[in-house]
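Only one protein chain is missing from this complex, and each of the others stays in its spot.
Chains here go by letter, A, B and C, matching the order in which they are written, and residues are numbered from 1 within each.
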Amino acid sequence: MSTDPGSAESAESVESRMAALYERDLTCRQLGIALDEVGSGRAVMRMRVGTDMVNGHGIAHGGYLFLLGDAAFSYACNSHGPVTLAQAAQVTFLAPVEPGDELVAEAVERVRSGRQGVYDVTVRDAVTGKVVAEFRGQSVTLASRPATG
Amino acid sequence: MSTDPGSAESAESVESRMAALYERDLTCRQLGIALDEVGSGRAVMRMRVGTDMVNGHGIAHGGYLFLLGDAAFSYACNSHGPVTLAQAAQVTFLAPVEPGDELVAEAVERVRSGRQGVYDVTVRDAVTGKVVAEFRGQSVTLASRPATG
Amino acid sequence: MSTDPGSAESAESVESRMAALYERDLTCRQLGIALDEVGSGRAVMRMRVGTDMVNGHGIAHGGYLFLLGDAAFSYACNSHGPVTLAQAAQVTFLAPVEPGDELVAEAVERVRSGRQGVYDVTVRDAVTGKVVAEFRGQSVTLASRPATG
Partner (left out) sequence: MSTDPGSAESAESVESRMAALYERDLTCRQLGIALDEVGSGRAVMRMRVGTDMVNGHGIAHGGYLFLLGDAAFSYACNSHGPVTLAQAAQVTFLAPVEPGDELVAEAVERVRSGRQGVYDVTVRDAVTGKVVAEFRGQSVTLASRPATG
């Protein structure tokens, strides 16, 4: 795992806080979404599309592609410490995904301005590297630090 | 269930095709997302937020709110017959949702133009009626009708 | 002009405040964008696409279609009194527009929740009624009322 070297907080400290957040993140744990990397303003997550993650057309449900992007976004924007929530998000679907495919979502901070932030997440096929979805999230940071952070 | 009375196809026929689509929709069935109503260009779906649908902050994962909206969008835009896919979508989160809450998503067709369509989905708390998320989906219709439709 | 009859403020009062806002709105005045109607949470604006509003492909520049939608959104969300700004917006372009065409944008409030709001604007050809763009805006209301409102 790596972090922004310019960050005031050590990489180990960011990872430790994010590991605690992940511990309580029952969605990611239940779906088998792994937190591969996390650092200041960035995160990489990984998910294998299960056979029960399809829609009526037999391809991966777009909701799960969004969820994976949203999860990576959440770790990237919470990496700074204070509780940060998704206020809005947009996703463009670029290629169909089949059950059994493994996906990697890489979230990068684009800008922070006051309590607002914009994060980009690219979702790729883990084997071919083909981009299957592009996600952009808009975050808002709450005033106080998390009680458990 | 009700349908657009102005539609050329009977309400029963739309419902029957959508029931077949739902039968193959393992995501919705596995998550307990019910198809309450479906008609020409519209759908209403219902989901109870499970205790394992939370994020690290202990509230419902935004990914599941999106997924519910996306599911209702999918039935609304596929109601016309030809296979129709989500090309892009945007969501605004308006209120936190707790595990145990029941949500209702109502999808309405806004406009169709050629192979493109725009659908709005409002996600509400089933008990209080409070809006928790507003979703907008952009659809694209494939050239051929579904083999199984 | 009409307003929401359920609004606490009189229609005349809303119209009067919005007329004052329009008086200072040099963008709309300079582009000839007329404020046809305004009420509580809604506005209708009208613009003729000038011959110098084209892009290099010879059709109306999408930026002006957005601008018209954004303008109607702004009057709709400022109709309640406190200064309200656009925080984000999304637009889907559905049909090309030619110079000389007259467009009508109708903005409707979808939901308000705390300081956040979501507004939908449909942009139509004034003659044919064809939808050329669908716009959705996300607003945020500032804490204080406008000094000049």
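Following the convention adopted for this analysis, contacts are C-beta pairs under 8 Å (C-beta built on N, C-alpha and C of every residue); 3 or more make two chains touch, one makes a residue touch a chain.
These numbers were taken from a predicted model, which means no experiment stands behind them.
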Of C:53, C:103 or C:131, the residue in touch with the unshown chain: C:53
Selected from C:15, C:37 or C:70 as touching the chain missing from the view: C:70
Sole contact to the chain not displayed, among C:92, C:116 or C:141: C:92
Residues from chain A at the interface with the omitted partner, ascending: 90, 92, 94-95, 110-111, 113, 116, 118, 120, 122, 131, 134, 136, 138
Touch list for chain B against the chain that is not drawn: 87-88, 90, 116, 138
Interface with the unshown chain - residue positions in chain C: 20-28, 30, 51-58, 61-64, 66-68, 70-71, 74, 78, 83, 85-93, 96, 146
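We adopt the following convention: only the chains that are shown with their structure count from here on.
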Centre distance in Å when chain A and chain B are each reduced to the mean of their C-alpha atoms: 23
Centre distance in Å when chain B and chain C are each reduced to the mean of their C-alpha atoms: 28
Interchain centroid distance [CA atoms averaged], chain A/chain C, Å: 34
Per-residue multi-chain contacts in chain B, two or more chains: 90, 92
